[in-house]
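Note that one protein chain is taken out, while the other chains of the complex remain in position.
Which chain is which? They are A and B, in the order written, and residues in each are numbered from 1.
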Amino acid sequence: MDYLISGFVKGLGLLISKDASTWSAVGATLQASTASMAVSLAAGLPCGFLLGYYDFPWKRALRTVVDTLLALPTVCVGLLIYALISSRGPFGAYDLLFTVSGIAAGQAILAFPIVTAITASIIESIDANLKLTLVSLGAGKKDILATCLWEVRYGILAAAVTAYGRVLTEVGISMMVGGNIKYHTRTITTAIALETNKGMFADGIALGLVLMTIALAVNVSLAFLRKR
Amino acid sequence: MLTKKRVSVLAAGLCLMMMAGVALAGSGKSLMMATTTSTDNTGLLDELIPHFEKETGIALKWTATGTGKALKLGQNCDVDVLLVHAPPAEKAYIKNGFGKDRRQIMYNDFVIIGPKADPAGITGKDISAALTAIKARGERFISRGDDSGTNKKEKLLWKSAGIPLPDQEAWYVQTGQGMLATINVAQEKKGYTMTDRGTYIKYQDQQGGHAPLTVLVEGDAILLNQYAVLTLDPKNCPHAKYELAKTFSDWMASDSAQKKISEFRLLGQKLFIPNAN
Partner (left out) sequence: MGDIYQLKQVCHFYGSKKILDIEQMTISRGSILGISGANGSGKSTLLKLLAFAMAPAQGQIRFNGRPEAPMSPRVRSRVTLLTQTPYLLKRSVLDNVTYGLKVRNQTDHLQERAADALIAVGLDPQGFSGRMWHELSGGEAQRVAMAARLVLKPEALLLDEPVASVDTQSAALIRQASLAARDSWGCTLIIVSHDLSWLHEVSDTRISMADGKIFSTGKESIIPGPYARDNHGHMVRFLDDGSEIRLSDPFLPEHTANPTAVIQKEKLYLYPAMDTNGDRVNRLPARITQMLLEQKTGRILTTMDLKGFTLCLSVTANQAAQLDLVPGKQIILVFSPEDVDWR
């Protein structure tokens, strides 16, 4: 129990200090999560829109598949990515293994179904009056698409925050694909895993605190975007 | 409120963050190594490698996994060089055309640790007698169970004691995890386990020298733990940086490195004994 308290105190210390390994882990975490979020939003928003807006014969089945992908275990995604970017894999030439870019790729795959499923739900629950209003005002197909997405921007922001939370805290992909290399691909989460594996529980808690601080900082900056 | 202006500011900020990351990626000579968790956990590499980088100008990055995975990474050509401690597996590796050169660097030994009370009464016995006693009394034995170098050694000990691997026995606990984690499980369960001395010293160091588990059996010849650097066979991995890997191998065997290995202490104790001569 005492490691909880000592861990908390240590965590505060890490935040104020200039401990190089901690800050490098923070940097790796932020880079990977930001890049993966950008990609998953760019791909997931249009897919979610299409899935929610249009009716087609196998819509229900596809929706079920996407919802199931929400439960993807991170280690499995990690294994999949490793197989793809390993030297012997199809994308081996790009040297993505043991890099932050590789981690970002895996995390993008993790976040994609979250963004898609939530966006589809949001689009499906759009007030019918919105489309009626837009048609009344003379909007064409493209305008309707763009305006609909902008109108539900707060819901989409929530989708992004949810996906970001999942990506920020995952270990499986970062470990398998990144290799937990100190100063390079050691993220906060893999650092926590390492320390707890070594029995250094207090250090694990300390790093956990650092991670929560990052999450808090991100959410605070997103809060100023929210409707007052 | 989410206005278009604020979204553009946010997007710009995110782009900057990502570009900063990309910019930091350096260039120059670099080498990728796979090693084991036991080696990494002692902290030796954190001490040693900066000297290598300063003296040779090669940036060495390493990932610590189980021995099995490290060998697999080499086989898949995902790394350039290996630092492991599983001599039979290493020799087979070279025979199978995955490894090229093997060079001994340092050794320490394995020990059996357990609670000071020693319920199975193994203190001072030789390894076969100790294991026999543990089995006879049904006292808990914690194994790594992960086919790592350490685990392979442990299985070898059971074999040489004439005991079939107690895989399904209730008192035989397989954690599937690294050495320190496994020692911690042994501590929790007040059981016995086999560990390399280096990790044991690290474990003691973590607990300020007052850890509840202590060395009970040591010294048998079979308990030798030999570390070696393995370069990869260019025929299997044409893109592996063979020359740089050889440089690393040579450096680890050099007098200065060997001296530093010898000087690496925790709690005043030597963790590794250099033997590259």
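The rule is simple: a contact is a pair of C-beta atoms (placed from the backbone, for glycine too) under 8 Å apart; a residue touches a chain by one contact, two chains touch by 3 or more.
Keep in mind the model is a prediction, meaning the values are calculated, not measured.
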Given A:Ala139, A:Val161, A:Met212 or A:Leu225, the one touching the chain that is not displayed: A:Ala139
Which of A:Val9, A:Leu130, A:Leu145 or A:Leu225 contacts the chain that the document leaves out: A:Leu130
Residues of chain A (touch criterion as defined above) contacting the omitted chain: 127, 129-133, 135-141, 143, 147, 150-151, 153, 227
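To be clear about the criterion, only the chains that are shown with their structure count from here on.
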Length of the line joining the C-alpha centres of chain A and chain B, rounded to whole Å: 32
For the chain B and chain A complex, residues of the former touching the latter: 1-2, 6-7, 10, 14, 17-18, 20-21, 24, 32, 37, 41, 46, 61-65, 76-78, 177-178, 180-181, 183-184, 203, 206, 237, 239
Complex contacts: residues of chain A adjacent to chain B: 27, 30-31, 34-35, 38, 86-88, 97-98, 100, 153-154, 157, 179-182, 184, 197-200, 221, 224-228
